[in-house]
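Each remark here refers to the structure printed beneath this line.
Here the complex is missing a single protein chain, while all its other protein chains stay put.
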Amino acid sequence: MKKIGLVTSGGDAPGMNAAIRAVVRVAYSHGLEVLGFERGWEGLLTNTFRRLTPRNVGGIVHLGGTILRTSRSPEFRKREGIQKAAETLSLNKVDGLVVIGGGGSLRGALELSGETTSLIVGVPATIDNDVFGTDETIGFDSAVNTAITEIDKIRDTANSHDRVFIVEVMGRKRGFLALTIGLTAGAEIILVPEVEYSLDQIVRTLEKNGAKGKKSGIIVAAEGIGDTRKLLNEIEEKAGVEVRLSVTGYAQRGGNPTARSRLLANLFGNKAVELLHNKQGNRMVALQEGKITSIDLEQVCSKEKQLDLSLMKLAQTLAT
Amino acid sequence: MKKIGLVTSGGDAPGMNAAIRAVVRVAYSHGLEVLGFERGWEGLLTNTFRRLTPRNVGGIVHLGGTILRTSRSPEFRKREGIQKAAETLSLNKVDGLVVIGGGGSLRGALELSGETTSLIVGVPATIDNDVFGTDETIGFDSAVNTAITEIDKIRDTANSHDRVFIVEVMGRKRGFLALTIGLTAGAEIILVPEVEYSLDQIVRTLEKNGAKGKKSGIIVAAEGIGDTRKLLNEIEEKAGVEVRLSVTGYAQRGGNPTARSRLLANLFGNKAVELLHNKQGNRMVALQEGKITSIDLEQVCSKEKQLDLSLMKLAQTLAT
Amino acid sequence: MKKIGLVTSGGDAPGMNAAIRAVVRVAYSHGLEVLGFERGWEGLLTNTFRRLTPRNVGGIVHLGGTILRTSRSPEFRKREGIQKAAETLSLNKVDGLVVIGGGGSLRGALELSGETTSLIVGVPATIDNDVFGTDETIGFDSAVNTAITEIDKIRDTANSHDRVFIVEVMGRKRGFLALTIGLTAGAEIILVPEVEYSLDQIVRTLEKNGAKGKKSGIIVAAEGIGDTRKLLNEIEEKAGVEVRLSVTGYAQRGGNPTARSRLLANLFGNKAVELLHNKQGNRMVALQEGKITSIDLEQVCSKEKQLDLSLMKLAQTLAT
Partner (left out) sequence: MKKIGLVTSGGDAPGMNAAIRAVVRVAYSHGLEVLGFERGWEGLLTNTFRRLTPRNVGGIVHLGGTILRTSRSPEFRKREGIQKAAETLSLNKVDGLVVIGGGGSLRGALELSGETTSLIVGVPATIDNDVFGTDETIGFDSAVNTAITEIDKIRDTANSHDRVFIVEVMGRKRGFLALTIGLTAGAEIILVPEVEYSLDQIVRTLEKNGAKGKKSGIIVAAEGIGDTRKLLNEIEEKAGVEVRLSVTGYAQRGGNPTARSRLLANLFGNKAVELLHNKQGNRMVALQEGKITSIDLEQVCSKEKQLDLSLMKLAQTLAT
């Protein structure tokens, strides 16, 4: 193991830069060189990279985004794409590759690992936290905090106007973001794709709250539950109250990472290089039971992470 | 002048609470009692108020929203509404009324002043900054800062993905928010209702930037320009680039006020009480040429504030 | 179990209010009444409390401080104090008491448990994270984030001036805060009470960095290491560079809690009530291996939490 490659892929997440810095600096402490491929898989398809050194990854630990840039690259996932990437690794004598990204990127990493002798290690980084095998992904905590800070502000307005707000948050098809955001923002109602909701129940909850004198309320809805504008209309009609919709946008994906996202990035980056240094590939670094560990990439890609439904129940109790 | 009333009306704005605190404490320093009418004009229609004292307005200078709550009250604007409000003032022996709110609320204040012997003073408070006669309204600076903080985060993601974002901001029919946000966030393009935009020109600008290697970009669009989702589709089609839309939502209306919104609230609140103390009514406090002053309410309601188009030109030069 | 008491004690920590809300609302869901004793142990010494209900703990999940207030109460710790508190519990027929606070408060809780038939459950809440038996305390994550946000700003100035800064952070006699802050802020040097530092080594590190062209730097120092002003003078003299000192102050103790501090507060509050509901006392709720659990209070008070020194080593590697 003399030279490793590094790529950030898929949607960006706060803490990716901290992970890049960690991988590079730990690598150099082991005498490894690092090539940073640019714009996600595109860099591997087009052999575009820059040498990363401890000095040129300075001053980025606190910055959102990724200095290597990223992309979603559908053509990579075709067989020719994978083979082209494998050739690029071989051409540059890259002994190991660290892939920083979310579920799609990790599936790409697994596919690539079947076509190359380079060892592949994944680092889970996505605000969605929807990666099997790790309790948390880089960026999740940052996105949650950005969203609850926004909801804290919306609550000012909700209270002043006695109004109900639907706040749509990210998370693609899963409810990890919505659940944690709703629980910590003190939302009155949380809607996630994993649990079917009932319009009747929403209306009953709002009416019960109204009867208790709590006329404002926050409904946190995962984007994955479907059309929130339609939901708004249905609630307005059925409950006879004014409802507003606020879609928390791409800001959730950017911004300075929180301490926890940075810490995870440091620990994951360190672990990824250690795995390669010990000639272990085909794995993803992970947080399990409060400890940094690793898990087989194939397992990551073949199973689905479960949403902790006991937290949904707690959220209901707390939103009384 | 022994007793004054206070009402916050229309959309809430950060700094309204600071203004309430200022009005109450300055009033008490002049020996005046203060009644706070609740939920905007509704409080005057239903004679719902609470006594405000220096003690019970403590600890609110930094909070968003309004402790008096607010509402938009269409029925108030009918003749009977105005007369009912005038009766409430008379019934409670309110010698002067401070109305804190935006354009609609100030028009309401003007109408009320024609039906009552109470002196009426307006305090301009709206994030939209669209009130004639004052260079700035309470809450505007806060909303601008909330928006640019969000855009700073979006830029992380825009840069990492080489993507163009349309960021829709508030401002109702006017472009004051969009212009200041765009100028200070370093937006590549700013779209305001006051200036017709050309799709061709937008596309040309994006192409010119792309040719210079600047593939990401932020288009700040006032909500007043129309359907931003449609605009997105048109740009994508014509420019052949991926565009994302982020609608900055109600968070702009809440949150802790900035120093400037609080300062304006303090100065406006103080001036409003001084006017009443000096038996001057039918006026709105204002910031003009860097100084606190006041202006005839009728003038406020009959003229339209101009957008400074020289700033649009500067923004273009700076976004090169 | 019909009635429980609740007290926040010692230094306040962000998330205490979220914990109060969680305890009260979960308690009511089990049909339990809640008395909130005020100003820490003082409330138990003087029998000062208020009834807490799901409604009157609304709107506080996101607020720093504690609505019950808190105090450090040396007289409580004397035998008469403990007995007086036990009498108060008995007088009010309090079957169980939840004590939210740090190490000192938990020791008080343990002592009290020896003198009363009320069941006592501790909830670890302190920004210092120095409580044995739990991987994290309520407030720690918030304080870390407040500090790194401040250091991110200081770095702007450090870089612009090519200057070295010592940033003194809180943590009393322990280095938990300093270590996590230093690691996530990317500090060049971290000084904690648990590891003796060498002036020579500090100077060598600064010189080595200077030789690499990195003339600015951040030294994060725990308050527990001693006089940072003296250290500054020694470094300036020996290294011949300009050094500035910034003492991050009490702001670390306040402010809106982060999502993680709120989440922990919700989970700890829930667990504390469940323990009492199941008639278990003399325990502290805890986070261990990523899970919510509980531990014997006596054990908490008799052992010392270890600082993870491997993180110190990682921080050095990352600060290259």
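Chains: A, B and C, in written order; residue numbering restarts at 1 for each.
One rule holds in what follows: a contact is a pair of C-beta atoms (placed from the backbone, for glycine too) under 8 Å apart; a residue touches a chain by one contact, two chains touch by 3 or more.
In this text the structure is predicted, and so the values were computed from the model without any measurement.
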Chains on display which the left-out chain touches in the complete complex: B, C
Touch criterion as defined above, residue of B:T70, B:T157, B:T180 or B:T228 at the omitted chain: B:T180
Residue in contact with the excluded chain [from C:T184, C:S246 or C:T320]: C:S246
Residue among C:H161, C:R204 or C:K303 touching the omitted chain: C:H161
Residues belonging to subunit C that touch the chain removed from view: 8, 11-12, 14, 16, 39, 63-66, 69-71, 146, 150-157, 159-162, 165, 167, 244-251, 253-255
Interface residues of subunit B (partner: the chain not displayed): 21-22, 25-26, 28-29, 54-55, 58-59, 61-62, 135, 141, 144-145, 148-149, 152, 155, 159, 180-181, 183-186, 212-214, 256, 258-260, 262-263, 266-267, 270, 287-291, 314, 317-318, 320
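Everything below uses one rule, namely that only the chains that are shown with their structure count from here on.
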For subunit A paired with subunit B, centre-to-centre distance based on mean C-alpha positions, whole Å: 35
For subunit B paired with subunit C, centre-to-centre distance based on mean C-alpha positions, whole Å: 40
Subunit A and subunit C, separation of their C-alpha mean positions in angstrom: 28
Residue numbers of subunit B (touch at least two other chains): none
